[in-house]
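Quick one: structure below, then a few questions.
One protein chain is absent from this view; the other protein chains keep their places.
By letter and in written order, the chains are A, B and C; residue numbering begins at 1 in each of them.
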Amino acid sequence: MTVRIGVIGTGMIGRDHTRRINQVLSGAEVVALSDYSPDAARAVQADLAPGAKLHDRGEDLIASADVDAVLVCSTGATHEAYVLAAIAAGKPVFCEKPLATTAEAALRIVEAEAAHGRRLVQVGFMRRYDAGYRMLKQVVDRQIGTPLMVHAAHRNQSVPESYLTPMAIHDTLIHEIDVLRWLLDDDYVSAQVVFPRKSRHAHARLADPQIVLLETKKGVRIDVEVFVNCQYGYDIQCQVVGEEGLANLPEPMTIAMRREARLQSDILVDWKQRFIDSYDVELADFIQAAARGTAAGPTAWDGYVAAITSDACVEAQESGRIVPISLPARPAHYD
Amino acid sequence: MTVRIGVIGTGMIGRDHTRRINQVLSGAEVVALSDYSPDAARAVQADLAPGAKLHDRGEDLIASADVDAVLVCSTGATHEAYVLAAIAAGKPVFCEKPLATTAEAALRIVEAEAAHGRRLVQVGFMRRYDAGYRMLKQVVDRQIGTPLMVHAAHRNQSVPESYLTPMAIHDTLIHEIDVLRWLLDDDYVSAQVVFPRKSRHAHARLADPQIVLLETKKGVRIDVEVFVNCQYGYDIQCQVVGEEGLANLPEPMTIAMRREARLQSDILVDWKQRFIDSYDVELADFIQAAARGTAAGPTAWDGYVAAITSDACVEAQESGRIVPISLPARPAHYD
Amino acid sequence: MTVRIGVIGTGMIGRDHTRRINQVLSGAEVVALSDYSPDAARAVQADLAPGAKLHDRGEDLIASADVDAVLVCSTGATHEAYVLAAIAAGKPVFCEKPLATTAEAALRIVEAEAAHGRRLVQVGFMRRYDAGYRMLKQVVDRQIGTPLMVHAAHRNQSVPESYLTPMAIHDTLIHEIDVLRWLLDDDYVSAQVVFPRKSRHAHARLADPQIVLLETKKGVRIDVEVFVNCQYGYDIQCQVVGEEGLANLPEPMTIAMRREARLQSDILVDWKQRFIDSYDVELADFIQAAARGTAAGPTAWDGYVAAITSDACVEAQESGRIVPISLPARPAHYD
Partner (left out) sequence: MTVRIGVIGTGMIGRDHTRRINQVLSGAEVVALSDYSPDAARAVQADLAPGAKLHDRGEDLIASADVDAVLVCSTGATHEAYVLAAIAAGKPVFCEKPLATTAEAALRIVEAEAAHGRRLVQVGFMRRYDAGYRMLKQVVDRQIGTPLMVHAAHRNQSVPESYLTPMAIHDTLIHEIDVLRWLLDDDYVSAQVVFPRKSRHAHARLADPQIVLLETKKGVRIDVEVFVNCQYGYDIQCQVVGEEGLANLPEPMTIAMRREARLQSDILVDWKQRFIDSYDVELADFIQAAARGTAAGPTAWDGYVAAITSDACVEAQESGRIVPISLPARPAHYD
């Protein structure tokens, strides 16, 4: 059976997912497209999905009888409405991060899905599908004892002037917020942010770097360096220290060269390359679950927790204090 | 358009390619199966390709109007006949290594394809599709100057008693023979084999390890350690030394751990894991070319050259001498 | 000219320095020994310094006309009196850490040396003499831009029950406190300590691990993981992140092995091996300066700053707060 997929939002990521479904992965086909800009949708149709039907409104695409499952790749502010509509239609929906722009909106999705009684939502936290993180999780679960600390770093070569201090949380740290919870099977109870000396490469309205200190329910202490003008490349580091040993996230595969008095290997500069394989695995997982009428992977609840935690981190940026994080009870159907 | 594929030979590799085509990759479907053992074909049909038609004889599968392209995964001795039949039928054919069991047979395939006038054959040298070798080739082509030497190693944890001295060439070195030609864009002119002290782990009828010394037309000197009872794991090493620097094939991704007074990371023990991703890329390439009625990747000529070179290496094993290697002119349609 | 050295305290470190001076290094000789236990002094005399004179009291050794320079290797509580006596006698004195057991006592030494008008005191912070830290300092000074952050770790395999929570500062972090000031050419302005989940390997009266957060005058943020029951070995890590790049302290030299399905190399378990070469360099520096009647390397002021900073860290352990650190003006003769 081929899962018939409708894609809402045909910008960079929507286009790329369309290519992935139609040209790389088995088991699904993009049969419908919709975008705020009809021309954008038409271009993707022409290039990648000639048989897809165009819809002016995402809601119509969701309602279409030809569509089995939905990808929401539109701008963040529109996510809540589309995801709620898909749940109402009983269709599996893959929603790019963020699930919603506020914690309240994310909670409404959680509650709608709970009312529906079956999982339908997958949030686009692709790092959980990265081969490196998956290997790390296996080692953390089995070989280094109870985790006690995590030392992490999220570094970008540079960011534009439009990237402001809170975006270090919402756009950057958000990935560590999700993946570290998953890695540790744990939740956060407090957040603190400290600001080192500012890099001369950071624009006026951005404090860069930042160090975010998170504490979990089980007592794990996490420090994440967020440094988005580090100049040297895109670099994701994660070290877990346990009672019996420690383990590191692997570096991306590179060629070690000896040249010009240096042992050297390239560091990625384009963040899109870093987790490129995990998008394939992520969507294959969505397609498999959608074929059974449900969803897998990161849940709406995960999206909600990420929103709550992000809000606390931004408050910690602003206040300079240790901000407590508390969550309502997790609905039973996410267990 | 979906390429309709027939698979001849449904043992381990035929089964795995069927899974790959039907469950992982886009663009093709296994529509026919044939095996020496009808039960084996039936089992793969049941597990992975319920819609596929069973053929008692591979020749019938090749001739079937429902089949657009053929995978030859049967035992080596049958390859020549099936590949020649596919060429005669004008159908793209992917043939697992070896292309044929003698150089003469491989040359007959080359000539048949030349007579047909268009490429139809892809040989299953999957290392050319490995991400690590591809990165290495880019670096070799651009960053270390003219290649002068290659130091390589092909190590297996252990082999059964049925593995005899010449198999170090036919079953093991064969991969280096192909991939190093491709990496260097060169051909071999001589081979020599030296035998180090034999490992106590090698069986009576196997000289293990061996060191194969190859010389290329451009003067590159290659040494390949073949050690198939190395005990510690499956390990493929390749270092290219050029006029301006050197480059190494990347290690497979692993987690670096600190535990029990050791900085440590796992080495693969199962060879099937080492190039597992490259099989996907290899078949995706075959499918794309087959959709256009032709073939890509390693050619019948490459299969022929590998056979000629293997024969010279076995002669070098037996004689202890430096054995010259000469090739006929390459047919123009492989340029 | 041979510098005639008297050693006060002939325990493990005093014995080792005597061996170093008499059997390894050029330019000095141990001519006098003193210990709280005359038997201990006699044993070192017999084994390593047959020509040395024994003194019952350290004060007499310092006063002896045969002694040009003094090593204070006795228990910490006695350091202040011996160092002050050496200053009063105008003799260069090498004092093992701590310079004194309180910041006030350390300040008295600073003031006595200032009154004397010339440097006479070297404190035994041997890491500044470690080849790895010296290479790191060169890179930090020249190649990675202005330092913004330091991520460090100080891990011991295990500690005895007598090791209590404040000793994580006084006995362990003390080395980072000194060497990071030197590395960054900076001073501390605040300290905070957070306590991760406690390791099951830590004794009842020890919080282990701990993370110490330090802030410097120039705004550098430092995090040091102190984990003294890490089980896997003795491991010192230091990463400096600057505006243009980052640099890591080298690992100790080891053999990389491939064995039993692991790429592996040994991690030290004995802390005494980690900086063993730096003791030689440290004492050679002392001998050279002493031959000119003065002292080099880490100063009494450095010993005082380490004491002040340690006190703030212990206060931060106890209070859970961010504790400010302030220093008096540095006496001019340390510039």
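The rule we apply is simple: a contact is a pair of C-beta atoms (placed from the backbone, for glycine too) under 8 Å apart; a residue touches a chain by one contact, two chains touch by 3 or more.
Every value quoted in this text rests on a predicted model; they were computed, and no experiment measured them.
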- Query: Which chains here touch the chain that is missing from view?
  - Reply: A, B, C
- Message: Touch as defined at the start, partner being the missing chain; which of B:Lys53, B:His151 or B:His203 qualifies?
- Response: B:His151
- Which of C:Gly132, C:Pro147 or C:Pro298 sits in contact with the chain that's absent? C:Gly132
- Residue touching the undisplayed chain, where the options are B:Val31, B:Val241 or B:Ile255: B:Val241
- Which of A:Tyr36, A:Trp182 or A:Tyr232 sits in contact with the chain that's absent? A:Tyr232
- Absent-chain interface as seen on chain C, which is shown: 22-27, 131-132, 135-136, 139, 143-144, 244-250, 253-260, 284
- For chain B, which residues touch the unseen chain? 145-146, 148-149, 151, 194-201, 209, 211, 213, 215, 218-221, 223, 225, 227, 230-232, 241, 243-246
- Touching the unshown chain, chain A contributes residues 157, 231-233, 235, 251, 254, 258-267, 269
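Rule of thumb we're sticking to: only the chains that are shown with their structure count from here on.
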- Message: Nearest whole angstrom, what separates the Cα centre of chain A from the Cα centre of chain C?
- Response: 45
- Query: Cα centroid separation between chain B and chain C, in whole Å?
  - Reply: 59
- Where chain A touches two or more other chains at once, the residues are 244-246
